[in-house]
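Just one protein chain is left out here, and the rest sit where they should.
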Amino acid sequence: METFLPLARQSNRPHVFTQPITLEITILTFAQARETFGFASRTVACAADDSPRTILCRIAPEASLEHLRVALDHEYTDWDAPIGAARELAIIPPVSGG
Amino acid sequence: METFLPLARQSNRPHVFTQPITLEITILTFAQARETFGFASRTVACAADDSPRTILCRIAPEASLEHLRVALDHEYTDWDAPIGAARELAIIPPVSGG
Amino acid sequence: MDIHIHFTTEPIVIPPAHLPSREIGAALEFHGIVRELENGRALSGLFYEAHEPMARRRLEQHLAEIDALHPCAEVHFIHRLGWVPVGEASLYIRVLSAHRGEGLALLAAVVDRLKQDVPIWKLADPPKPAQ
Partner (left out) sequence: MDIHIHFTTEPIVIPPAHLPSREIGAALEFHGIVRELENGRALSGLFYEAHEPMARRRLEQHLAEIDALHPCAEVHFIHRLGWVPVGEASLYIRVLSAHRGEGLALLAAVVDRLKQDVPIWKLADPPKPAQ
């Protein structure tokens, strides 16, 4: 009973609260990628099942993503992974710190 | 003839000039070796064809040379190498600088 | 391991060294200095930029991984951002450890990973203003 009850409660929540269909994400660009995309920061509408690639294709269909990595909320991810609830998408050209 | 003459000249030199029978060498000890030998520095008579081992055997016949290195005039050498014209014999226990 | 990560647009000021215990046997310091020649071009300096919160997080993750391999007591990591003239340090790392082996290994590994994975960039020229 103890383990069943919390699960039952969770499934009673309205669907719209757990998977909103419209989100916003802020795209950040750095170094050479800033020149490629022509902006440093832009906030766009998106859906949780969008991937970084689908979002970038909508706003810059001509830009090549080759040699670029992508991070969601400060963690590297795959260009084709769903963005889920991420609020920030960072485009990371080859790094050269030090 | 060219190769013979110099040898002939050399053998004409008085024996006492090319191989003096009495030299002095200063023996230095460090760290644990100072306790083994009971002195920090001692100057003793020796001959050019003495080795560090023969010199040490004369002054400290009971001392073990195991684990000790030897240097003549600041260069490591072999315990059985002739001392030649060296003026300083240093007894080098295992080093531990740093 | 105590981890201190700092980004600054001012010249790097080396933080005072306090030994956290009587078991520290090695203190290593690394200064990465901007050189005049970069890819054959003579420069007067370099411009550094970072995705700072992500860089901090990546560094923390890498340092925790490296510390598990080469345990150290403390690391200070300071990266300068913005314009850095030739002859000044863009990077300072100090590692305190019981023995030199771990400190040297951690230092070498963190600089290697910094240059492969941490979102910091050097540019020959300051970026043009973008929209």
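Points worth noting:
Order of writing sets the labels: A, B and C. Residues in every chain begin at 1.
Heads up, the rule we're going with is that a residue touches a chain if its C-beta (ideal position, glycine included) is under 8 Å from a C-beta of that chain, and two chains touch if they have at least 3 such contacts.
Note that the structure is predicted; figures quoted are calculated from it, not measured.
Among the displayed chains, contact with the absent chain in the complete complex occurs for B, C. With the whole complex as reference, residues 19, 22-37, 86-87, 89, 98, 100, 104, 107-108, 111 of chain C touch the missing chain. What chain B contributes to its contact with the hidden chain is residues 28-32, 34-35, 38-40, 71, 74-75, 90, 92-93, 95-98.
One rule holds in what follows: only the chains that are shown with their structure count from here on.
Overlaying the C-alpha trace of chain A on that of chain B calls for a turn of 175°, given as a multiple of 5.
Relative to chain C, the chain whose mean Cα position lies farthest away is B. Distance between chain centres (mean CA atoms), chain A to chain C: 28 Å.
Remark: chain A and chain B have CA centroids separated by 78 Å (rounded to whole angstrom).
Between chain B and chain C the centroid-to-centroid distance comes to 52 Å (mean Cα coordinates, whole Å).
For chain A, residues touching at least two other chains: there are none. Multi-chain contact residues of chain C (touching two or more other chains): none found.
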